[in-house]
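Note that one protein chain is taken out, while the other chains of the complex remain in position.
Think of it as A, B and C in the order they're written, each chain with its own count starting at 1.
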Amino acid sequence: MTVVRISDDALALACGADAVAAAFVGAGCTVERVSSWGMHWLEPLVELDGKGFGPAVPGDVAAILNGTSAKAIGIIADHPFIARQQRLTFARAGKTRPLDLADYAATGGWAGLYRARSIGAPAIIAEMSQSGLRGRGGAGFPAGIKWQTVASAPGDRKFIVCNADEGDSGTFADRMLMEGDPFQLIEGMAIAAHAVGAGQGYIYVRSEYPHAIAKLNAAITLAAEIIAPFTIEVRVGAGAYVCGEETSLLNSIEGKRGEVRAKPPLPAHQGLFGQPTVINNVLTLAAVPHILSEGGAVLYDSHGFGRSKGTKPIQLAGNIRHGGVFETPFGITLHDLIYDIGGGTASGRPVKAVQVGGPLGAYIHPDRFDLPFDYEAYAGADALIGHGGVVVFDDTADMGKLARFAMEFCAVESCGKCTPCRIGSTRGVELIDRIRGGATAGGAVESLPQMHNAAKTPRSREADIELLEDLCETMKFGSLCALGGFTPYPVLSALRHWPEDFG
Amino acid sequence: MAYEPQADFGTPQVASETRVTLTIDGRSVTVPQGTSLMRAAALTGGSIPKLCASDNLAAFGSCRLCLVEVDGMRGTPASCTTPAAEGMTVHTQTPRLQKLRRGVMELYISDHPLDCLTCSANNDCELQDQAAAVGLRDVRFGYAGENHLGLAADTSNPYFDFDPSKCIACSRCVRACDEVQGTFALTMDGRGFASKISAGQAGDDFLSSECVSCGACVQACPTATLQEKAVKEIGKPERSVITTCAYCGVGCTFRAEMRGEQLVRMVPWKDGKANHGHSCVKGRFAWGYAQHKDRITAPMIRESIDQPWREVSWDEALGFAASRLQSIKAQYGARALGGITSSRCTNEETFLVQKLVRAGFGTNNVDTCARVCHSPTGYGLKTTFGTSAGTQDFDSVEHSDVILVIGANPTDAHPVFASRMKRRLRKGAKLIVIDPRRIDLVRSAHIAAEYHLPLQPGTNVAVLTAMAHVIVTEGLADEAFIRERCDWDEYQDWARFVSDERHSPEVLEAVSRVPAADLRAAARLFATGGNGAIYYGLGVTEHSQGSSTVMAIANLAMATGNVGRPGVGVNPLRGQNNVQGACDMGSFPHELSGYRHISDTATRALFEADWGVTLDPEPGLRIPNMLDAAVDGSFRAIYIQGEDILQSDPNTHHVAAGLKAMDCVIVHDLFLNETANYAHVFLPGSTFLEKTGTFTNAERRIQMVRKVMEPANGMEDWQVTQALANAMGLGWNYTHPSQIMDEVARLTPSFAGVSHARLDEAGSLQWPVNEAHPDGSPIMHEAGFANGKGKFVVTDYVPTDEKTGPRFPLLLTTGRILSHYNVGAQTRRTANTAWHPEDLLEMHPTDAENRGLKSGDWTRLASRTGETTLRLLVTDRVAPGVVYTTFHHPATQANVVTTEFSDWATNCPEYKVTAVQVMASNGPTDWQEDYEALSARSRRIAPEIPAEAAE
Amino acid sequence: MNRSARLVEIVAAHAGREGPLLPLLHEVQAEFGCVDGEAEAQLAHALNLSRAEVHGVVSFYHDFTATADPRPCVQLCRAEACQARGVEALVPAAQAAAGGRVKLHDVYCLGLCSVGPNARVGDQLYARLDQGSLVELIERA
Partner (left out) sequence: MDVAHLTLMANQIARNFAVQGDERAAAATAEHITLFWDPRMKAAIRAGGGADLSPIAAAALSRLD
């Protein structure tokens, strides 16, 4: 019996994997549905005896089976896109069936949890600190310190919350991990629970990820006995980007409006339901089993660049030929990512800009493609790594329009609590329109004689650009959370590098 | 006091022993740990711009005007949410901050009307102040952008308007409703730029929402978005006077904000120790009765009650009254005269009325409306604890772990205290409710009673005895406390009594209908759940066993060691603003001020020496006995200050007969009330806004009432009483109420340290105030009980004689609702009628179904005493077999059906238990029609003398 | 079974949860196509919240709607990665195809950012859309 492996990852499904799988079944094959290797341009990717074929359509079945397919890519594991990676978090990608406990155990699953239980809470936290793992959600806060804070905070109950509200455009690593290797996340949460003394965990997943939700629910049921007495519940978001901000996420789980909370108090002291709470991103928690396996912490620490330790699953997206997830130690340059690994744009046109770090990340000009992937280096360049999404734009992109979109996105997704974000984003959209449409005079109201203090002369483009810069400063330093606070990054970077796109 | 808003420190005070010292703009300041930078800055006299912060609300951090720079910290943290830390160096005014703040303000004003000069909040607007503070000169965005300027105003609330176009989305109103009031009636609707405040759901306006119109949102609003209609009509106040509310026994203090002689608004005073800056719909808004056209401002007399009234001069009215009183006294003796003091009037006025009766009339026939509400409290607590008053201050509830509410409906009758209690409950205290009706506290947003024991009306003693049974038999009593603080022998007698199997919850379930398991669980919780506090109201006292129930409560508190420290105690929730004070002032026929029996020779001698008279050593008549004696012919004249006994006392027919039998009824009141239908002399009274004196609230807190405006009738009530006394030749010469308080202090040990001057200085004092307690006594019985040892009293459950039967199968119990007060004389003359235009009869769906009745139907409510009609509300708030109504409207005359049964010890009427039948009706009863005709007839004022100008 | 009774069942099914409002709202939205005022009030009562609070939550999240829309819904991703892959050029044709029959709903990111433009219909995802396949998708919806 011929065994064919095809991913059941949402992206593979969106690209038609089910039809391909059905065709192989029709041809008498046994089809194993596995996780995705993360080479998205090849999905649906068919694996037969370690060799890959893709992107496959049902009509390719006969050729693949008889060895004549032009879509053959050779041994998948040897493909340069895979071979160049240092996969820790995504070590199982493409190789295991996501909901198969035997597959998971056979690939080192639960070793970290069992070891964690044997070494005890203080040692777990010590190893976490030693590994240098920083939060993968964007802020890059050292996970060991956070856990230590929760462990020593007084509280009747403690919680582990996994932030799986992956809303940034250009990111999908969380989704792939949840769909492809859910036990790894569950194991990471169970270790965290053991470390801080938590009894209950929540995974907050955005409602845009129905497949991840289904996989997680199934995996939690399967793993319930292994992680007991710790329990995990999936909570589904409801269409609010801002709930990726940790405090609004907590409010959302509590059944409240997803408004951002002021900090302090930190969630580590007063988090979910007012109790000490570890809140970490999917990839942070998924890195934990590896770190807690024998020698894992030292190994993890040995990877990376400066204070950015370990590996980072970078997501290559947008107008790129070879899109997908690329896990690598920190330090790689954008140039290498986009050209060597990504193969340039999908359209074949020149790269104009790259947005790193989601909708709140700066647009990076090709002049700066030498920037190494590293928290501090990006911060120094007024940019951010965020969740590691890299979205490539070709030369047809209108950077003025994208700057406007950044403000518009902020306006659509603002929780409305703080003034700079609530009003500023809407004014930002209007102002960019005004600048791009050619500066206009003050409105009818302003020209009334009663409006004595208002400017009577038409506002110049320069004045409006200055106002946009002032607005960005107000939002950046005045906003309560990163939504309003970081929206100026894409806006100002676009304005700085592509002023000609602003009319 | 000039008009200036009270200082706002931005964030609440923090109670911490640890102090930190930091530097703000070069000034060193030391504050409790956890204090916000904003508050710390305010304490140095600085002022950081702010809009969303207020010191009665938790820091929120949304407006972003209060950003500061802190050495060594990244960015510009909000000062409201950043706690002060040792050694911090903070800068609140830097060019960078100024630019940021101006940027924020520029955004605000880009979405705000520009009509400051015609705005009702002009010069009283925090947005305006902050725009000025940050130096905003131009809004560079222009005014053509998206905005909220076209949103329609919601004018549904009778007292305030909501204009969303002026809203800055600071959420202060929402937070005030949540945190301060605890109703959660408001929310932010939508999100982002579209965020807007919503009262309730999409289809709601303020009136239809869950809003209880406490006004906390209006007070919290920094703009004109939520604004009193009165401010819109009149303008900004120019001066303010701190005074005390004349509604319930909570005793809220307010700033009466005035424009000339016109009251503009009542703003709760943040320094008020009873209310801490909060209010309810009555105190805050329902003051319009003071200027109502029904106010009578000229004295009137008539020879007999079938004649129309004649307006006369004060001299003529007082002379007429005095001569009638004197001739009756001459003919029938002093004991034919009597008086009723008002629990609505000041301590000083009350003291004068009882002095007039005792020293002037020469009799102890003086009583007060406490007779019909809290007289059992006086008897019961005096017997057990030695003092006729509650043991705690309101702040005590912050320290309670288990709160037992029995026979009280605080959210309706004592709303400001209820908000405090709810806040404590939201923070984790457990609640037990013993009430026949599912009051709001049993279950309302974020509040849920651990146990609700829905007892059969009239079985309080049975339930409390069963609780005591559980506590004693399960070994949960606090023996150490009892041995140290109480009489051990009496405890053992009591413990033996309650331990008897016939007092077990299982046996008594047949009587009380309270499931035994619930009762046991509730008893265990109360005994073992930490600090246990008991709050009770008229559902305890207004029964045949009222005094027994009060003593049973006291027994329970002592048995569980819950007396003498914060968080515990026995807390009567007093109905009227000064019912505590009226009792303190010697309004009862058997005792002089300070609860000293009239038969005590030494006490009498003290008064006799001071007053220069001889006092009758025998107790006088209580109100119901006065009416009995009137029918009997031995009681013939009465002076009633500020009470409407016809409407408020039970068995209206009997009250009417008593009044009708008298030769001289003098009513001293604001309005021609129902009792005045039977009066011969009407002396116009003054409102609390028009007088100076003191009220004493339910926590024994004596607070100043200050004259806000001149009395409409030309005299404060104490002056009228003095004038009547002088018309009788008594030669009194008080020139200021403070002299009356000095006399009280001189004659009353528990008031020895009280004077107006001390009250002005201290804000308020809780009696006893004397050498042992120079600053008053927030908590009583801390070291020992007033009479040495706490006394356990065996309280047998003696069922009432009022029984249901085939003809009267239902039990009627009565109560209050939030928007009205007592007989409604005031609140019915305000827009509060928007919430409760009539009294309704509540009935369980099963009982309604059996009678074929539905909500809105006219029903006939009949008892053995009488009958009335009112409309029905079908609800499962009441248990099957129980019906409930309020008594706020004279048209309903709920007391036509109540009986003459009363508390065995004090004759406090049994309002809470009446056997009734309810059936369909098609209109008012004969009595209601006759009464309406009588009312109209008795209120005629002679045509030859012009009545007060209409409108 | 009437709506009110069904709501009671839904509430009961989530009885063990702490902070159950969002899961409840999802289920109500799925079952009735909306969370209207009546449902808000009933949930408020069941959870011991105020009506205002529940309304505040419902109105905050884009997944919940006050009225039901019986039309089929096609969610089209308009976020940056799909913009980079040309989604904006497809919008006019998509709108024309949707007309009044299909609800064309903007969504910001479906997590398929390397294979856009992407759309979602129910729980089905579609990637690598061009004008033809998007229009066909809308017409089939």
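In this section, a contact is a pair of C-beta atoms (placed from the backbone, for glycine too) under 8 Å apart; a residue touches a chain by one contact, two chains touch by 3 or more.
Fair warning: this is a prediction, and the values are worked out from it, not measured in the lab.
Among the displayed chains, contact with the absent chain in the complete complex occurs for B. Screening B:L538, B:L621, B:L689 or B:L861 for touch with the missing chain picks out B:L621.
Shown as candidates are B:W488, B:W611, B:Y734 or B:W904; the residue that touches the absent chain is B:W904.
Touching the chain that is not shown, out of B:R96, B:H597 or B:K854: B:H597 (per the contact rule at the top). Residues touching the missing chain, restricted to chain B, are 335, 364-365, 497, 544-545, 548, 589-590, 597, 599, 618-622, 625, 628-629, 631-632, 634, 794, 796, 798, 900, 904-907 (touch as defined at the top).
The working rule: only the chains that are shown with their structure count from here on.
Between the Cα centres of chain A and chain B there is a gap of 57 Å. Of all residues in chain B, those that touch two or more other chains are 187-188, 190-191. In chain C, the residues that reach two or more other chains under the touch definition are 53, 56, 60.
On the side of chain C, the complex with chain A involves touching residues 17-23, 25-26, 47, 53, 56-57, 60-64, 79-85, 107-116, 118, 120, 123, 125-128. Those residues of chain A that touch chain C in the shared complex are 10-11, 13-15, 40-41, 43, 166-172, 175, 207-211, 233, 235-241, 252-259, 273, 315-320, 323-324, 346, 355, 359, 389, 391-394, 397, 402, 405, 409, 412-413, 415. Interface residues of chain B facing chain C in the complex, by the touch rule stated above, are 183-191, 198-204, 209-210, 443-448.
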